[in-house]
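Every protein chain but one is kept in place in this view of the complex.
Going in written order, the chains are labelled A and B, and every chain counts its residues from 1.
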Amino acid sequence: MPSSRKPFPIHIVVFLAPAVIIYTLFMIYPLLDSLRLSLNTVDPATGNEVYAGLQNYQRLFTDALWQPRILGALRNNFVFFAIHMLVQNPLALILATLLSSRFIRGRTVYRTLIFTPSVLSIVLIAFIWRLILSPIFGKALFAPLGITLPPLLGEPATALPTLGLVSVWQWVGVPMMLFLAALIGIPDELIEAARVDGATGWGVFWRIKLPLILPTVGIVGVLTFVGNFNAFDLIYTSQTALANPAFSTDLLGTLFYRTFFGFQLQLGSPTMGATVAGVMFMIILIGVMIYMFTWQRRLLRNTVEL
Amino acid sequence: MTARPRTPLGSTLQLVAAHAALLLYTLIALFPIVLIVLNSFKTRNAIFRTPYAFPDADTFSLVGYETVFSRGNFPQYFANSVIVTVCALLLIFIAGTMAAHALAEYKFPGNAIMGLYLALGIMVPIRLGTVSILRLVVSLKLVDTLAALILVYTAMGLPLAVFILSQFMRQIPRDLKDAARVDGASEYRVYWMTLPLIRPALGTVMVFNMIPIWNDLWFPLILAPSDANKTVTLGAQTFLGQFVNDYNAVLSSLTLSALPVVILYVLFSRQLIRGLTSGAVK
Partner (left out) sequence: MKKVLLVLSVLMILLTGIAQAQDTVQLVIESWRNDDLTIWEDTILPAFEAQYPNIDVVFSPSAPTEYNAALNAKLEGGTAGDLITCRPFDLSLGLFQSGYLASLNDLPGMENFGDVAKSAWITDDGSDVFCVPMASVIHGFIYNADIFAELGLEEPTTVSEFYAVLDAIKENGQYTPIVMGTNDQWEAATMGYQNIGPNYWKGEEGRLGLIDGTAKYNEGGFLQAFEALAAWQPYLGDGYQAQTYADSQNAFSLGLGAIYPAGSWDISVFRANADFELGAFRPPVPDGQADCYISDHTDIAMGMNAGTENPEAARTFLEWMTTPEFANLYSNALPGFFSLSNAEIQLDDPVAAEFVGWRSECASTIRSAYQILSRGEPNNENDLWAASAAVLNQSMTPQEAADMVQNGLEQWYEPQMGS
């Protein structure tokens, strides 16, 4: 190996430098700096940021004003995540299974069309669904069908599930593609062999296909988790940063935005904003760790990859 | 495709059911989009009185589009989005392939740690560092520039790009590269030679980065909100806020800002989907 014997492999540094510099400066440094900021507070007398230990976190979880907000956002975020896990990913798997059959004619057309919402901007999607579900346009829309549209986005009980489903509608194409890629990768011989053994289509799916795409299921799960706990755009564009009605659609992302930048007549606070971001960071870290140390480890025993 | 005597789905009934399911979901996916485009060509009263009807001689109206063209700044926003996306993808490509090459090709102390370090960002959303990114961008005097967006998106896209590309580059046969080295090629030359070989993985990387960059609302809102630097996504959001009462303009702007993306998508859907489904991400 000629390269490893050179006294100082300057080319390695050259190759790594651009990525490492940009990545460190714009991603790692801001993340660490945000964590540092979350341990600071603004001294009202001087206006300077001073070290305050875990005081902000304590305030976030115990203060009478903050506690309902952070707990509410956490709860809503888990509901949002559950909707994606229970609706989006099974739906994606069903669609991918149907599309992976080479006996379905026009499957590339289906595939292309079903993926379309995922390439559209969230602004359009939020607005389109707000319009469809609005009491004015929505009423005109559903009246000919004999349906009286309930105020889905206006009731605290229904607003979050409704937006969860809108998000599913938008993003289902992505896990569908990942599942599809995994399903296409299954060797035909395996499926044929199972059929010869008398397995039905349903049996083939449960006994052959699903076990083989389990790594993809895990990846889709963890991607959904990270994406959901980082979600902001849909709620912001549809329900504003106030997460109407009555904070019932508030996610950690909208809470973060509100805390950092303020809302209505309330001024924002960078240190408390960083604290909310710190909580999000911990949650995502814990989720990814759980994935790494349980799901992936178990899979690694059975596969040779990575 | 030739018809076959037996289908693994079993009976024709199952095939019909499969088509019915796919068709139903396709309709659900497309209905809202079609509805918006359809109504954008109608008068305000017709939008609210007969939302399903096609525009006819009485109800056809382009007034919304006139408003969008006279009041909005969409060509500019679109240009900004193209500049940001293309530059960020280009930077991700250059810096990403170089770093991936270093990780895949050379054994050096700290290789594994460097790989892990660069992969951290796959799982940690860059958004969590927003407070400090804003301060950093302000201190670099890059606030309200497209450059700020480009750099942030590059940092956001690099981890996944480096991860996928280095996995892929490890599978490239060594013989070719070693032969070049024997001929006296420099390491930079060897890197250059590998680039054409990674094309399949590149599609995946570009697609996975392009969609979130193009559609992002968060960073344009915070880092580059002035009218001259708005991306299409932010521009549409602002326009909707400003013309919230003018449904003709709203529907027209929705249609117009979706149109370029949908056209590009239809033109390149084959490549895009191949990128998504190619084996690089397992």
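Everything below uses one rule, namely that a residue touches a chain if its C-beta (ideal position, glycine included) is under 8 Å from a C-beta of that chain, and two chains touch if they have at least 3 such contacts.
Just so we're clear, the structure is a prediction, and the values are computed from it rather than from any experiment.
**Q** What are the shown chains that the omitted chain is in contact with?
**A** Per the touch rule above, the missing chain touches A, B.
**Q** Among A:A96, A:L153 or A:V276, exactly one should touch the missing chain; which is it?
**A** Looking across A:A96, A:L153 or A:V276, the contact with the absent chain belongs to A:L153.
**Q** Sort through B:N45, B:Q171 or B:Q271 and give me the one touching the missing partner chain.
**A** Candidates B:N45, B:Q171 or B:Q271; residue touching the omitted chain: B:N45.
**Q** Among B:L176, B:L195 or B:V244, which one is in touch with the chain left out?
**A** B:V244
**Q** Which parts of chain B are in contact with the chain that was left out?
**A** Interface residues of chain B facing the absent chain: 44-45, 48, 71, 76, 79, 82-83, 86, 134, 137-138, 143-144, 221-228, 238, 241-245, 247.
**Q** Under the stated touch rule, tell me which residues of chain A contact the chain that is not displayed.
**A** Counting over the whole complex, chain A touches the hidden chain at residues 64-65, 133-136, 138-139, 148-156, 240-242, 244-246, 257-258, 261-268, 270.
Keep in mind that, in the parts below, only the chains that are shown with their structure count from here on.
**Q** Which residues of chain B touch chain A in their complex?
**A** 1, 4, 7-10, 14-15, 18-19, 21-23, 25-26, 28-30, 32-33, 35-36, 47-52, 91, 94-96, 98-99, 101-103, 105-108, 114, 117-118, 120-121, 123-133, 135-136, 151-152, 154-156, 158-159, 162, 181, 186-188, 191, 211, 214-218, 232-233, 236-237, 240, 247, 250, 254, 257-258, 261-262, 265-266, 269-270, 273, 276-279, 281-282
**Q** Enumerate the contact residues on chain A facing chain B in the complex.
**A** 1-4, 9, 11-12, 14-16, 18-20, 22-23, 25-31, 33-34, 37, 91, 94-95, 98-99, 101-105, 107-108, 110-124, 127-129, 131-132, 136-137, 140-141, 144, 169, 174, 177-178, 180-182, 184-185, 191, 195, 200-201, 215-216, 219, 222, 226, 230, 232-233, 236-237, 253, 256, 260, 270, 273-274, 277-278, 280-281, 284-285, 288, 305
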